[in-house]
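Yeah, one chain of the complex is gone here, protein chain that is, but the others are all in their spots.
And now, chain A:
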Amino acid sequence: MDSASSQPEFDYLFKLLLIGDSGVGKSSLLLRFTSDSFEDLSPTIGVDFKVKMVTMGCKRLKLAIWDTAGQERFRTLTSSYYRGAQGVIMVYDVTRRDTFTNLSDVWAKEIDLYSTNQDCIKMLVGNKVDKESERVVTKKEGIDFARQYGCLFLECSAKTRVNVEQCFEELVLKILDTPSLLAEGSSGLKKNIFKQKPPAAADASTSSCC
């Protein structure tokens, strides 16, 4: 963005993507995370986009979070949003089994197909745990799925705020742990250092910002 200026306002810019069936609460999760509120939202048309600045350890991070529409009709366009994403959050609704099964039938495949980033971190999120009585997808099933696809896993509720913060936090920490993703997300100034020696990148950045 403003990498031209000598002192960028952030150390890393990460692009995250929310995907999953329509109505599982992607936009609500995002709203809860970015402005800590909860309201009934109109279904997303196509795509929505939010930015949040967070600080982790001593690193200032700019998170650009893309919220996509779950409707099938928009899926052809969605493909472009996968590009360059360092993290993808797959959301399902614990009270609707079809939203869970669609993750493996549809969404996981989309990631494989469109993600340009082989190391991109995937995260599985079961939303709406506040409706415990209506739950049909057990936590164990979620864990099994996550293990199979190599994702992080968390259950949360955008409505009650449970685990929402943690969900994004864990994803970002994992990205910070992955040198190749870190290299991509680093702001303009440090680009060259990372390009040369990816393993040393983490050290270089720690020393420079602390």
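The rule is simple: contacts are C-beta pairs under 8 Å (C-beta built on N, C-alpha and C of every residue); 3 or more make two chains touch, one makes a residue touch a chain; residues count from 1.
The rule is short, and it goes like this: contacts and distances are computed from a predicted model.
You can't see one chain of this complex, but its UniProt record names it "Rab3 GTPase-activating protein catalytic subunit", from the set "TBC1 domain family member 13", "Proteasome subunit alpha type-1-B-like isoform B", "Rab3 GTPase-activating protein catalytic subunit" or "Ras and Rab interactor 2". Only one residue from A:F10, A:F33, A:Y81 or A:F153 touches the chain missing from this view: A:Y81. Considering the complete assembly, chain A touches the hidden chain via residues 1, 21-23, 31, 40-51, 64, 69-71, 73-74, 76-77, 79-81, 83, 114, 116, 118, 188, 191-192, 195-196.
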